[in-house]
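Got a structure for you, questions after.
Only a single protein chain was left out; the remaining protein chains are all shown in position.
Coming up: subunit A.
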Amino acid sequence: MAERPEDLNLPNAVITRIIKEALPDGVNISKEARSAISRAASVFVLYATSCANNFAMKGKRKTLNAGDVLSAMEEMEFQRFIAPLKESLEVYRREQKGKKEARKDKDKKADSEEQDKSREEENDDDDERMEEEEQNDEEEVDN
(Lines give C-alpha, C1' and ligand atoms only; values in the text may rest on other atoms or scores of the structure.)
Protein backbone atom coordinates (compact mmCIF):
# COMPACT_ATOMS: atom_id res chain seq x y z
CA MET A 1 0.00 0.00 0.00
CA ALA A 2 1.29 3.44 -0.87
CA GLU A 3 1.77 5.75 2.09
CA ARG A 4 0.36 9.20 1.87
CA PRO A 5 2.57 12.04 3.03
CA GLU A 6 0.09 12.89 5.78
CA ASP A 7 -1.48 9.86 7.39
CA LEU A 8 -4.89 10.73 8.72
CA ASN A 9 -5.34 7.32 10.28
CA LEU A 10 -4.85 6.47 13.91
CA PRO A 11 -2.61 3.55 14.95
CA ASN A 12 -4.52 0.26 14.68
CA ALA A 13 -2.95 -1.27 17.76
CA VAL A 14 -4.00 1.60 19.99
CA ILE A 15 -7.54 1.74 18.60
CA THR A 16 -7.91 -2.01 19.08
CA ARG A 17 -6.73 -1.81 22.66
CA ILE A 18 -9.13 1.00 23.50
CA ILE A 19 -12.04 -0.98 22.03
CA LYS A 20 -11.08 -4.19 23.82
CA GLU A 21 -10.81 -2.46 27.16
CA ALA A 22 -14.22 -0.85 26.70
CA LEU A 23 -16.07 -4.05 25.82
CA PRO A 24 -16.72 -7.06 28.06
CA ASP A 25 -13.98 -9.68 28.14
CA GLY A 26 -13.88 -12.12 25.28
CA VAL A 27 -15.99 -10.15 22.81
CA ASN A 28 -14.72 -10.56 19.25
CA ILE A 29 -14.19 -7.50 17.14
CA SER A 30 -14.18 -8.12 13.41
CA LYS A 31 -11.39 -6.53 11.42
CA GLU A 32 -14.05 -4.66 9.51
CA ALA A 33 -15.54 -3.26 12.70
CA ARG A 34 -12.14 -2.23 13.99
CA SER A 35 -11.31 -0.51 10.75
CA ALA A 36 -14.67 1.26 10.73
CA ILE A 37 -14.18 2.55 14.28
CA SER A 38 -10.75 3.83 13.34
CA ARG A 39 -12.17 5.75 10.42
CA ALA A 40 -14.97 7.07 12.62
CA ALA A 41 -12.37 8.30 15.13
CA SER A 42 -10.54 10.25 12.43
CA VAL A 43 -13.81 11.80 11.31
CA PHE A 44 -14.53 12.66 14.93
CA VAL A 45 -11.24 14.55 15.19
CA LEU A 46 -12.03 16.52 12.04
CA TYR A 47 -15.55 17.31 13.20
CA ALA A 48 -14.39 18.33 16.69
CA THR A 49 -11.62 20.48 15.26
CA SER A 50 -13.94 22.26 12.90
CA CYS A 51 -16.43 22.86 15.69
CA ALA A 52 -13.77 24.07 18.13
CA ASN A 53 -12.34 26.34 15.48
CA ASN A 54 -15.72 28.03 15.11
CA PHE A 55 -15.62 28.90 18.80
CA ALA A 56 -12.09 30.25 18.48
CA MET A 57 -13.11 32.41 15.56
CA LYS A 58 -16.11 33.69 17.51
CA GLY A 59 -13.66 34.74 20.19
CA LYS A 60 -11.46 36.34 17.53
CA ARG A 61 -8.59 34.03 18.36
CA LYS A 62 -6.37 32.17 15.96
CA THR A 63 -5.26 29.55 18.42
CA LEU A 64 -7.59 26.75 19.47
CA ASN A 65 -7.64 26.45 23.24
CA ALA A 66 -9.03 24.01 25.80
CA GLY A 67 -12.28 25.95 26.18
CA ASP A 68 -12.94 25.72 22.47
CA VAL A 69 -12.63 21.94 22.51
CA LEU A 70 -14.94 21.64 25.52
CA SER A 71 -17.49 23.91 23.85
CA ALA A 72 -17.25 21.74 20.76
CA MET A 73 -18.10 18.63 22.81
CA GLU A 74 -21.19 20.37 24.12
CA GLU A 75 -22.18 21.42 20.62
CA MET A 76 -21.67 17.92 19.23
CA GLU A 77 -23.87 16.48 21.98
CA PHE A 78 -21.07 14.68 23.76
CA GLN A 79 -21.74 16.41 27.09
CA ARG A 80 -20.95 13.16 28.85
CA PHE A 81 -17.30 13.68 27.91
CA ILE A 82 -16.95 17.07 29.54
CA ALA A 83 -16.51 16.07 33.19
CA PRO A 84 -13.93 13.31 32.50
CA LEU A 85 -12.13 15.63 30.08
CA LYS A 86 -11.84 18.37 32.68
CA GLU A 87 -10.46 15.93 35.23
CA SER A 88 -7.92 14.55 32.78
CA LEU A 89 -6.90 18.05 31.80
CA GLU A 90 -6.06 18.90 35.39
CA VAL A 91 -3.87 15.84 35.69
CA TYR A 92 -2.24 16.65 32.36
CA ARG A 93 -1.50 20.23 33.39
CA ARG A 94 0.05 19.08 36.64
CA GLU A 95 2.20 16.60 34.73
CA GLN A 96 3.36 19.25 32.30
CA LYS A 97 4.15 21.60 35.16
CA GLY A 98 6.12 18.87 36.89
CA LYS A 99 8.15 18.25 33.76
CA LYS A 100 8.89 21.93 33.45
CA GLU A 101 10.08 22.13 37.02
CA ALA A 102 12.26 19.11 36.56
CA ARG A 103 13.91 20.73 33.56
CA LYS A 104 14.44 23.97 35.44
CA ASP A 105 15.92 22.18 38.41
CA LYS A 106 18.31 20.49 36.08
CA ASP A 107 19.36 23.79 34.55
CA LYS A 108 19.61 25.42 37.92
CA LYS A 109 21.78 22.64 39.20
CA ALA A 110 24.11 23.01 36.26
CA ASP A 111 24.38 26.75 36.96
CA SER A 112 25.08 26.20 40.64
CA GLU A 113 27.80 23.77 39.91
CA GLU A 114 29.39 26.18 37.56
CA GLN A 115 29.35 28.91 40.16
CA ASP A 116 30.30 26.51 42.89
CA LYS A 117 27.47 27.62 45.17
CA SER A 118 24.43 25.79 46.57
CA ARG A 119 21.11 27.59 46.33
CA GLU A 120 18.14 27.45 48.67
CA GLU A 121 15.85 30.13 47.32
CA GLU A 122 13.23 27.73 46.07
CA ASN A 123 10.30 29.95 47.00
CA ASP A 124 11.32 32.64 44.56
CA ASP A 125 11.65 30.06 41.84
CA ASP A 126 8.16 28.71 42.55
CA ASP A 127 6.74 32.18 41.99
CA GLU A 128 8.59 32.43 38.71
CA ARG A 129 7.18 29.12 37.53
CA MET A 130 3.63 30.07 38.49
CA GLU A 131 3.82 33.18 36.36
CA GLU A 132 5.08 31.29 33.38
CA GLU A 133 2.34 28.67 33.75
CA GLU A 134 -0.31 31.30 33.18
CA GLN A 135 1.18 32.08 29.84
CA ASN A 136 0.76 28.48 28.80
CA ASP A 137 -2.65 29.02 27.23
CA GLU A 138 -1.14 31.12 24.51
CA GLU A 139 1.68 28.81 23.65
CA GLU A 140 1.65 27.29 20.23
CA VAL A 141 2.47 23.68 19.62
CA ASP A 142 5.20 23.12 17.12
CA ASN A 143 6.26 19.57 16.45
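In the analysis below, a residue touches a chain if its C-beta (ideal position, glycine included) is under 8 Å from a C-beta of that chain, and two chains touch if they have at least 3 such contacts; residues count from 1.
The rule is short, and it goes like this: contacts and distances are computed from a predicted model.
Trainee: Can you tell which of "Elongator complex protein 5", "SPIDR protein", "Photosystem I assembly protein Ycf4" or "Chromatin accessibility complex protein 1" UniProt lists for the chain that's not drawn?
Mentor: So the chain that does not appear here would be "Chromatin accessibility complex protein 1", according to UniProt.
Trainee: For review purposes, identify every residue of subunit A that touches the missing chain, sorted by number.
Mentor: Touching the missing chain: residues 6-8, 10-11, 14-15, 17-19, 21-23, 26-30, 32-33, 36-37, 39-50, 52-53, 62-66, 68-70, 73, 76-78, 80-81, 83-85, 87-89, 91-93, 95-96, 136-141, 143.
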